[in-house]
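Note that one protein chain of the assembly has been removed; the remaining protein chains are unaltered in position.
Note that the chains are named A and B in the order they appear, and that numbering of residues resets to 1 at the start of each chain.
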Amino acid sequence: MTSEKKPILEIRGLRTQFFLQEGTVTALDGIDLTIYEGESLGMCGETGCGKSMTAFSILRLVPHPGRITAGSVKFKGIDLLKLSHDHMRGVRGKRISMIFQDPSTSLDPVFTIRQQLGEVISLHQNIYDKDALDARILDALKLVRIAAPENVMRQYPHELSGGMKQRVMIALALSCSPELLIADEPTTALDVTIQAQVLNLLKDLARKTGSSMMLITHNLGVVAETCDRVCIMYAGRIVEDAETFELFARPMHPYTMGLLSAFPKLGEKKEELAVIRGTVPNLMAPFPGCAFVDRCDRATELCMSKRPTRVVVSPGHFVSCHLYPAGDVKPNDR
Amino acid sequence: MGLIAVADLLAHVIRKLLLAIPVIILATLIVFLLLYLTPGDPVSALAPPHATGEQLNAIRQKWGLLDPPYVRYGKFLLNLLHGDLGTSIGFGTVGLPVTSLISHRLVNTLMLMGTGLAISYSIGIPLGILAALKQNKLADKSIMVFTLVAYAMPSFWLGLLFLLLFAVYLGWLPIEGTTGGPANIILPAMTLGIGNAALTTRMMRSSMLEVIRMDFITQLRSRGISERDVIFRHAFKNAVLPVITVIGLDIGWFVGGAVVVETVFTWPGIGLLITDAILKADFPVVQGCVLVLAFFVIAGNLMADILYAVVDPRVRLG
Partner (left out) sequence: MNQTMINPPRINPRRRLNDALLGWKMRGGIRQIVAEIMERGSKNAMVVIGATIVIILIAIAVLAPILPIVDPTLQNGNALTKSPSSTHWFGTDTLGRDVFSRVVWGARISLFVGTVAILFSLLIGMTLGLTAGYFGGKIDYLISGTIDLFWTFPAFLLALAFAAVLGPSLTNVMLAISVSYWASFARLVRGQALTVRERLFVEASRALGANNWRIMFTHVLPNCLAPLIVWASIGVADAITIESSLSFLGVGTQPPAASWGYMLSSAKTFIEEAPWIAVFPGIAILVAILGFNLLGDGLRDVLDPRLKGLRR
């Protein structure tokens, strides 16, 4: 299934490590990822598997004592890792934006919504005239379907509800029409009823503006709803990625299969929730083989000693597992 | 600010003011009790020498010393409300109303405290920010050592050292502060300021460290805002809030410090007045001064509360 869509983000061999006193933690261990124009990609996995760190690495916001130690992140052909600080700042917020998980701690509490939106808009779009700025601020708020934007503008973050704050965050992220929007667990901190609204909003906006989206979540249901493609991450590595429907219908990697069976589905009758035995490996200790080997029911000797390569099992569907030996070794493209 | 916000603020302020009133009343009670329970008879200072028992009693009557305690307290409060703090019985100032003695000196003390505050914060805040930004590096460590030493240093000793250095060895500044001119205020204000700067620096540093780790800081960076704006516009404004509000509480520290520093530099303020009065056993003056100083401390605490509400929009609702 070929497509003429152009890639907007190409990550190759990305490695991010944290240099602590006790040792070095490898948060990301050689990530290969491609996002295409107008597509939304879901990043799924357990807490701590490196989903958020991928996002931070793309934007080069890895906190000290972490550093990106290898790989390339090509955004429309430009390697972001090689940009100067100032150029990178120009990318952030304008060409690639990010929404964070907890809206109540992600907005500066001592500035009004108007001041915060105004700051971003005037920075990236060079608008300094007060009225013009206000107009753009109102536009941004209307875009995220906030009622009575004139009032909301003058308010402080603590005066808004969780859902409203998240919409403001989205407004902030989309105010300058970025080409790629990264949403890190945008609905986890919200009520279930609001979750649906926010997700729909994101979907619509992405479609309207034609921007790509990277949706990070541990909730497979959200992925099923919103994403074109899905990526499953485990212990800092991508173990499987495919189109959403394909992945749900024909999961290949044992971890994916475990995740899907652990997720209770409506209409399904089960006595117990299936569980993947074991726990996430220690990212400080390097392991030569597959990261999942301790918890996999089908592990072999090979799995302990050699790291599986990414192979294509069907058009657009990639897995890193020794169960699918490197027959058609087409590592990095569709 | 919207109309609702102003009303909120006003309500908050009024609430705090009402709470402060019983504290003030309690302070007057304590001050009164202190002096009432003082051993010794002030009459001896008031009476002419070789006065007879009758004459002494007459004097006691005149000064209301024979009335029962609650009457004396009542009179005390009444006089207070009229602005009358009694009359001095100290050597050299007998008969002078305490209020005039105090009011002459009040301005000087206020000037000293104000300048000291300004110095303290203009040293403390930048140092605190620097220490936070360069955490655990040499700059941070040396600043922390400085705060340790500056905090441990008794203010009068610092004042003496300054006197030694600037007045005795270098001869730049005068030793006695009696003229009260601008040159005279530098040393005492610096002494006051540096001592408090240590506390301010520490507060600013820890506040800043806390703020920098918050989510919204990363959010701001992810929007492409320059590091300079992130730190000095956003982080700073958030971090400085608790430090600023503490100004009112610092006033308590400054009042105590002023008493000592004024003595070192012979600065003609309330501190010097109270010290002299204590040594001369001039109890009405001591009483009046203690009351005024207590009032400052309470007013300072009140100001701190109100300032917090003005500056941080989240506090008003509570």
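Definition applied: a contact is a pair of C-beta atoms (placed from the backbone, for glycine too) under 8 Å apart; a residue touches a chain by one contact, two chains touch by 3 or more.
This one's a predicted model, so the numbers in the text were calculated from it and none came from an experiment.
**Student:** Using the touch definition from the header, name the shown chains in contact with the chain that isn't displayed.
**Tutor:** B
**Student:** Please pick, from B:T28, B:Q135, B:S226 or B:T275, the residue that touches the omitted chain in the full complex.
**Tutor:** Only one listed residue reaches the unshown chain, and that is B:T275.
**Student:** Tell me which of B:A11, B:L26 or B:A118 is the one touching the absent chain.
**Tutor:** Residue touching the chain left out of view: B:L26.
**Student:** Have a look at B:V98, B:I143, B:V290 or B:A309 and name the one touching the chain we're not showing.
**Tutor:** B:V290
**Student:** In the complete complex, which positions of chain B touch the hidden chain?
**Tutor:** Per the touch rule, chain B residues meeting the hidden chain are 23, 26, 31, 34-35, 37-39, 148-149, 151-157, 160-161, 163-164, 168, 175, 199, 206, 246, 249, 252-253, 255-256, 259-260, 263-264, 274-275, 278-279, 286, 290, 293-294, 297, 301.
Methods note: only the chains that are shown with their structure count from here on.
**Student:** Can you check the complex and tell me which residues of chain A touch chain B?
**Tutor:** So the residues of chain A in touch with chain B come to 59, 61, 63, 89-94, 97-98, 100, 102, 105-111, 119-120, 123-124, 154, 156, 158, 169, 172-173.
**Student:** Please give the residue numbers of chain B that touch chain A in the complex, ascending.
**Tutor:** Against chain A, chain B makes touches at 2, 214-216, 218-226, 229, 234, 237-238, 241, 312-314.
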